[in-house]
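Only one protein chain is missing; all other protein chains are in place.
In this document, chain identifiers A, B and C correspond to the written order of the chains, with residue numbering beginning at 1 in each.
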Amino acid sequence: MPQLYLEALSTYASDIDNLILLIAVLVGFWFVLCEGIFFYFIFRFREKDGVRTEYITGENERHKRWISYPHILVLVCDLFILVGAIQVWYDIKQHLPEPHETVRIVGQQWAWTFVHPGPDHVLDTADDITTVNELHVEVGKVYHFKLEARDVLHSFSVPVFRLKQDAIPGRIITGWFEATGVGEYDIQCAEICGIGHGLMAARIFIESPESHAAWIAEKSPFQLAVTATASTIED
Amino acid sequence: MSEDAAHADHHQVNYVRIWLILLGLLIVSVAGPFLEIQVVTLVTAFGIAIIKAYLVAKNFMHLNLEPRYAVYLLLTMLVFVFLFFAAVAPDVMKHEGQNWVKPRVEVVEAPVHH
Amino acid sequence: MRPIANTRSVAGIPTGRLAVWWVVASEIVIFGGLLASYVMYRLGNPEWAGYAAHTNVWMGATNTFVLLTSSLAAVLAHQAAVAGDGKKAAKLLYFTCLGAVAFLCIKGFEWTTEIQAGYTITSNTFWSFYYTAAGLHALHVIAGGIIMLIVAETAKRNEELHRVELIGIYWHFVDIVWIFLFPLLYIAK
Partner (left out) sequence: MAEIVKPQTDQPESAQAHDAHAHHGEESFWSKYVFPTDHKMIAMQYMFTGMAMALIGGFMVYAFRMQLAFPGIDVPLYGVVTPNRYNALVTLHGTIMIFWVAMPVLIAAFGNFLIPLMIGCDDMVFPKVNRLSYQIFLLSAIVLVVSFFVEGGGFGGAWTAYPPLSAKAEYSQTGLGSSLWLVAVTLEFIAFLLGGINFVTTAMNARAPGMGMYDIPMVVWMIVIASVLFMASVGPLIAGAVMLFMDQNIGTAFFDPDKGGDPILWQHLFWFFGHPEVYVVLLPAMGISADIICTFARKQLFAYKTFLYTTFGTGVLSFTVWAHHQFVAGIDPRMANIFTVTTLLISIPIAEMCFIYIATLYGGSIRLTTPMLWALAFVAEFMIGGVTGIFLGASGADVYYHDTYFVLAHFHYTFFPIAIIGTFAGFTFWFPKMFGKMMNETLGKIHFWGTIIPFNCIFIPLFMLGSAGQHRRVYSYENFPDLAQPQFQDLRVFATISLLVMLGFQLVFFYNCFISWRKKEKDAGKNPWRSNTLEWVAESPPPHGNFPELPHCYRGPYEYGTPGREEDYFPQNLPA
């Protein structure tokens, strides 16, 4: 269970953790049951002198029931998992909520480039803030990201968000996240991208509105920073 | 043993006639595009290709004399190919889909000689 | 010396022919995968129709004719083999090989003209597919031709006549592949 090892800091992180828990419970039940019966049989039916084996072909219905009923139950469990899985998938990958801001993320051998919209909160304007291996986001805001790759496949993975999306050269893939807690965490490249794959580490800085505004102010090339700060605080 | 069945039938089939039919179809498929109608071209091109393939498979490969399962075997393989196409086309054939786009890239144009 | 296993025919198809059907089956997916990829790109990039316009339909048509004719020879050879006339079967197989050679010559000429005109395998992905698909098919033609010569040699001595049908089936398959390559690469514009 991921939450045992690291925090869940995005709005959908807990959904994924719950889905994983659901699956764990359902398959865990079947797993324990099967292994239990399996080992019990091995013990119960061990070789004993003079005891002859029962002649069971399992071809008649009375016997087949013992495997056909369970596997209908397995099907039922699958349906639960299926509904949960598709729900979570839909929320993360298919349905994108309205964004406050959009960032561009570019993977290349072997570094991440992040383009922040800057003070005016609009991407591709003069005041964009470009950083390497540092993504600064504000807690509690919906971000869209436009994911690109320069050379080979990369994969933008933020474990605390439970988010992963491959970056494909020649494609622009859009996704979203909304952080729910502040802190500094790993960003990984989760798709092998050559010799430097193991060096392609970035950090995500999830900041409170104030410190985020401060960061923008410090980074932004213009003096608009002040007004920008104001606007960020009120929305 | 289907060999004997084969012996019996081979003499009935007139291979030369089938060959002539195939040539006729070939001419049609070449002539098709000259009508300059997209639909007609496609029909004459691929419809006729399918007919030709059918004739060759049936009469030259003698699939008609084989046990059914030989035909089903080959058809299954075709089904897998179509399955592959159906599942891959949404990614490879399309230029945009849900939450992703393939910006058109300038393809190196082959030099044109007239 | 042939194992006894080879002489059994539980499945109702003589072993050799059954194996050839499996060969054809696995070839279907090989060409199927390549052509499926081609069709995807082709439908995704309408401008490819323009590139296809530079292919030479007449050469393609001639090659189709050549292959159809060689297929006829192959099946007539099978007929002769069934009738037990190894000599005639061998002659017809040689004629089929002649078809193979003709096919390759025409293709060679066609490719040289196209390459001289500047349409090389790296010009763009259409031409890449054009040369790859046709080249893969040409390899099958070459292989088929060689095997056919070997079969003809034995058939001449009235030995292993059943092989005449086996190589025939393979040859018809190569023919069918071309029957689809022809519209895919030449006609559809």
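FYI, a contact is a pair of C-beta atoms (placed from the backbone, for glycine too) under 8 Å apart; a residue touches a chain by one contact, two chains touch by 3 or more.
Note that this is a predicted model, so its numbers are computed, not measured.
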Chains still shown that are in contact with the chain withheld from the display: A, B, C
Identified contact with the non-displayed chain, of B:N14, B:Q38 or B:Q98: B:Q98
Absent-chain contact - pick from C:V23, C:L98 or C:I115: C:V23
Interface with the unshown chain - residue positions in chain A: 1-2, 4-6, 15-16, 19-20, 23-24, 27-28, 30-31, 34-35, 37-39, 41-42, 45-48, 51-59, 63-64, 66-67, 70-71, 74-75, 78, 81-82, 84-90, 92-94, 109, 151-153, 155, 157, 159, 162-171, 173, 185-186, 188-199, 201, 203
Residues in chain C touching the chain absent from view: 1, 3-6, 8-11, 13, 15, 18-19, 22-23, 25-34, 36-37, 40-41, 45, 121-122, 124-125, 128-129, 132, 136
Residue numbers in chain B that touch the chain omitted from display: 76-77, 80-81, 83-84, 87-88, 90-92, 94, 97-100, 102, 105, 107-108
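The rule we apply is simple: only the chains that are shown with their structure count from here on.
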Whole-Å separation of chain centres (CA-atom averages), chain A against chain C: 49
Chain B-chain C separation of Cα centroids, rounded to whole Å: 14
Centroid distance [mean C-alpha coordinates] between chain B and chain A, Å: 44
Interface residues, chain B side, partner chain C - complex: 1-3, 6-7, 10-11, 15-16, 18-19, 22-23, 26, 29-30, 32-33, 41-42, 44-46, 48-49, 52-53, 56-57, 59-62, 66-67, 70, 73-74, 77-78, 80-81, 84-85, 88-89, 92-95, 107-113
Complex interface listing, chain A residues touching chain B: 93-94, 96, 170-175
Complex contact set, residues of chain C against chain B: 9, 11-14, 17, 21-22, 24-26, 28-29, 32-33, 36-37, 39-41, 43-45, 47, 51, 54, 57, 61, 64-65, 68-69, 71-72, 74-76, 78-79, 82, 117-119, 123-125, 127, 168-169, 172-173, 175-176, 179-180, 182-183, 187-189
